[in-house]
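Below you will find the structure I want to go over with you.
The complex is shown incomplete by one protein chain, all other protein chains being positioned as in the whole.
Take a look at chain A:
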Amino acid sequence: MERDAETSTSNAIVESTSQGSDLDPIARVRKLLFRQMLVGIKDGRFFLGNFHCIDKQGNIILQDTVEYRSIRRSSPSPTEQRCLGMILL
């Protein structure tokens, strides 16, 4: 499943991650836990939730997720959202 992942960070955390660039990737991802993560998927929808878990295959679990989807296929278009709870991507 192709996806893009972005996470919001406060400026402070950006600094800390740049300090911690010696840390291995796993530890750095561990620091991202419980933060807001935005994931886009192939069919054009986005999911915004708290980053809860990830495994070797790249399956991600988000909590308190909100789904954003556009009403029209063409862009730009208004989006509608709804709450999903815990999801697995």
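In this section, a contact is a pair of C-beta atoms (placed from the backbone, for glycine too) under 8 Å apart; a residue touches a chain by one contact, two chains touch by 3 or more; residues count from 1.
The working rule: contacts and distances are computed from a predicted model.
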* Structure fact -> By UniProt, of "CASP-like protein", "glutathione transferase", "N-alpha-acetyltransferase 35, NatC auxiliary subunit" or "Aspartate aminotransferase", the chain left out is "N-alpha-acetyltransferase 35, NatC auxiliary subunit"
* **chain A, residues in touch with the chain not shown (by the definition above)** => 1-11, 14, 24-26, 28-30, 32-34, 36-38, 40-41, 43-48, 52-59, 61, 67-73, 75-76, 79-80, 82-89
